[in-house]
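One structure follows; several queries about it will come next.
Note that one protein chain of the assembly has been removed; the remaining protein chains are unaltered in position.
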Amino acid sequence: MIPAAFEYHAPASLADAVKLLGQHGDEAKILSGGQSLIPLMKLRLATPRHVVDINGIAGLDYLKEEDGVLRIGALVREADLEDSEFIRARYPLLHDTSRVVADPLVRNLATVCGNLAHADPANDHPAAMLALGAEVVATGPRGERRIAITSFFTGPFATALRGDEVLTEVRVPVPLPRSGGAYLKLERKVGDFATAAVAVQVALDPAGTCVHAGVGLTNAGTVPIKARRAEGFLRGKPLDDATVRRAGELAAEEADPVDDVRGSAAYKRDLVRVLTARALRLAAGRAGAGR
Amino acid sequence: MVPRTPPEVGGMGHSVKRKEDARFIRGKGTYVDDIQLPGMLYLDIVRSPLAHARITKIDTSKALAIPGVLAVITGADLAKYNLHWMPTLMSDTQMVLPVEKVMYQAQEVAAVLATDRYIAADGVDAVEVAYEPLPVVVDPIKALAPDAPVLRTDKTDKKDNHIWHWEWGDRAATDRAFAEADVTVRQDIYLPRIHVASIETCGCVAHFDRVADKLTVWMTTQAPHAIRTVFALVAGHVGLAEHKIRIISPDIGGGFGGKVPVYPGYVIAVAASVLTGKPVKWVEDRMENLQADSFARDYHMTCELAARKDGTLTALRIKTIADHGYADAAANPSKFPAGLFHICTGSYDFQAAHVEVDGVYTNKPPGGIAYRCSFRVTEAVHAIERMTDLMAHHLGMDPAEFRLKNFIRPEQFPYRSALGWEYDSGNYAAALRKAMDRIGYAELRREQAEKRQRGELMGIGISSFTEIVGAGPSKHFDILGLKMFDSAEIRVHPTGKVIARFGTRSQGQGHETTYAQIIAEELGIPVADIQVEEGDTDTAPYGLGTYASRSTPVAGAAGAMAARKIRDKARKIAAYLLEAAEDDLVWEPGRFSVAGAPHRFKTIQDIAFAAYTNHPQGMEAGLEAVSYYDPPNLTYPFGSYICVVDIDKGTGQVKVRRFVAVDDCGNIINPMIVEGQIHGGLTMGLAPALYEEIAYDENGNIQGGSFIDYLLPTAVETPRWETDKTTTPSPHHPLGAKGVGESATVGAPAAIANAVVDALWHLGVRHVDIPITPAKVWKLLREKGVSE
Partner (left out) sequence: MMRVQLTVNGERHEVEVEPRLLLVHLLRDVLRLTGTHIGCDTTHCGACTVLLEDRPVKSCTVFAVQANGKRLMTVEGLERNGTLHPIQEGFVQEHGLQCGYCTPGMMMTSYAFLKRTPNPSEDEIRHAISGNLCRCTGYVNIVKAVQYAAARLQEGGA
């Protein structure tokens, strides 16, 4: 399995990268972690004429909380999240997610931003970012613009990014007090994409009532899904067993999966139900523990 | 067994560290793809996207226009030399490259020869092939329907897709036993297509030296000698004679049966080298490996058992449809097209049994080979162990008690089975009891009952299998007429150091160590002083190779027999040196001494030196021997496995919580290596039980043709195997050994499947075909109204 020939560019600045993308248009592809792009190129399912490697651009590997947001730079790898004690303690949903993306070797290169930009409905971070209400930053010839994650995924493998834009940052709002999150994924084995997975993020008031809920679904449709009805249902309720079960049912109704080798649509829909309820219990427990 | 030799000698029973490891841990092994010769060319293959189609045009012009692409070889090119078809090991025929039509998805269509592997890949991309689709036959049962399209139109006399019918046993007696039975059970069981998927794929470097008129092929093969003979038979007419062919099987990155057959890529590479006079490398990639190389299993079985009310088994009947793909390219002994499937009466004492197997052609890759378990033994074990469980549950008996009641008893050995095998030795109850103790069977049953009250799903599964290995006695066993003996040649040099060569080929089993231990055991020469070589047809004696767990039983025995010949000669020399009568000499490992005078002795090293410097008049000098061992019988390893699973009601996921394996493979040469073989075998039992399958859609498109969907278990899915053993030596084997490479792969799937059914039996579930995926279990649970 050998990729087709291409021209390689290693710009040293974001401006150069953007310029190269502008020059080569559809014939160019950004290379960040390369863990989706290179496999596709080896299978010749992707045959870009130009590859723009952004790994040489300094200052894109920051992971920091600032002004009420967690900023994840374009060159932050999955392993960086996984290895961060800070992320584990404060963003358990992100930590859970980073631990189940692919396998440990792939995670040493794969980037969080690449995971979003690739926009495979089976990628894990999109659902997590939907649940967290994140925002992404696109940098193009006219500078930066922010895109709400809810309007980022426009179709299977398609995003709101323009051809000459680099996704330079993901911005996750810092958690409210008494927050907890969880990501639960059913995979056939380690290294597999999700048969289905669910991301949830909740915040409770001191009495234990849910004041905020985010629910994202992986591989439950042709795009990552934000389960809005389940979210709406959860708000204002204590996260008791009946509530989380009902939320699971609602999320399952919002799922729109298809039959494939991983299982039937009915199976995946039911997994969404089961995993949503379980993730909510886990998240509520974590939120409570932080009280 | 207490070792008879001290650790410095390292004979049988010592966990000697492996000699081969020194190179592997330094990255200094030499696998086929590591070989690079000056001027070497690369071959890459164009494959069919369709499962059944007529080739209407192959346009090579774009490919040939790429600088560095030297040639595109098609079936028409090979047809000029009559090399476009080749025989399979089952005396069927298989295409090297097609002239007229393709018979399965991913079949070889043309080959590109280039100066570099990247350019060869570009060439493959640029070859344009036009196809006219033909009706696809995927289901072997439909393939037998009268109106099914006939696939093998190349065989002018063939009017259907039926390859052969084979049956064994006493049909009338079996029918009678079923008619008289108090209880019968019947179950359809499907064992899907799977693939050995050794981590190294297949490949070769073929080098035809025009000056020496000699072909050397470094090749991923488990059976170099047989391959050389096949090459000589296939290409003799174009001038390749057997003595002008040298097959070298270098380090092999796992074989498990997948490296026994001759694949078209090898033949094309050889042809390309002969035509160009240049070395040619062909190494398949993983997708080619999974999609086109020989598969295992694909057995559609209908199984029946008969018993008395009291739980005594009486008769067994199995009918099987064997899907062989478009050619029968299995690697079974000629007389047994369904391998040793008739071991399917297993560990139980049946009055009567009858089996029938029908081989069928479909539009799938050819094969029917091993998956670390040859000759259809897993199929047999899965059938009998699933059915035994089914009968036990049906009768309301504990599956362990039921087995204990029906086992062949120790005093019945040697035991002739209802299907005619003569089991050498066994003590089945001892193995099962040991496994039950080890896992805490009674306690687990209590836990299960409690959990069931709470609605939790837990199952306990047993498999008490009997294996059959060490093929085989030449009276009954041959492949393409080559008798299934194996060989060893031992040379003891003047300083007492040894070179030993064998006809087999290790693919990770550690022959360099275990064979040395056998010689150490027999001659008392330290393992460190013995160098074992295999895999080069120019130097090693002829042998049929390493598969079907036959290396220890057959080649290992040859090693022992050759060593004994050497010892006999050594005795003569010692008698001469000690001026004593041969009969007065006593052998203990490493020395002959005079009976009653232990201070008068000669070490084997003294004797070796004398064999070249001071041997008795009238005796030939030197100390070497060759042995071709023809086993008097097969060996019958056995064991009992118990497995505990927990099932997630919400997702259908099955988790193997514990797995205890008690194996009995007779006397053990190297306990460390045996344990390693069992760990590996168990993992290759787990894999098809829960994860692996190669399926096809109705158009013959492969599902699971890469590691994306062909799911090899990782360290996370694999449980921490718990192993133990009993020791029942083989009475007829020179070392009392039985062979162990495959037992675990054979025995484990049934234990896991039985555990899953055990967990679900109270819900009304009677059977689940492997692989038992979460999706399958979820469906069963929801059908039975169970949910989270």
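What to note about this one:
Per-chain residue numbering starts at 1, and chain names A and B are given in the order in which the chains are listed.
Quick note on the criterion: a residue touches a chain if its C-beta (ideal position, glycine included) is under 8 Å from a C-beta of that chain, and two chains touch if they have at least 3 such contacts.
Quantities reported herein were computed from a predicted structural model and do not represent experimental measurements.
Here one chain is not drawn; of B:P224, B:G325, B:G650 or B:G680, the residue touching it is B:G680. Which of A:G25, A:P104 or A:G163 touches the hidden chain is settled by the complete complex: it is A:P104. For the chain left out of this panel, the touching residue among B:A65, B:A442, B:I708 or B:L763 is B:I708. When the omitted chain is restored, the residue from B:T201, B:N332 or B:S463 that touches it is B:T201. Interface with the hidden chain, as seen from chain B, comprises residues 17-18, 20-31, 33-34, 36, 117-118, 196-201, 251-256, 285-287, 507-510, 672-673, 675-684, 706-708, 712, 714-716, 718, 720-721. Where chain A meets the chain that is not shown, the touching residues are 1-8, 10, 31, 34-35, 38-39, 41-43, 51, 53, 55, 79, 83, 102-106, 108-109, 190-191.
Just so it is clear, only the chains that are shown with their structure count from here on.
Here the spacing of chain A and chain B, counted between their Cα centres, is 44 Å. Residues of chain B touching chain A in their complex: 117-118, 121-122, 125, 285-287, 650-653, 691, 703-704, 709, 711-714, 716-717, 773-775, 778-779, 782, 787-788. Chain A makes touch with chain B in their complex at residues 1-2, 4-5, 44, 103, 186, 188-192, 195, 261-264, 267, 270-271, 274-275, 277-278.
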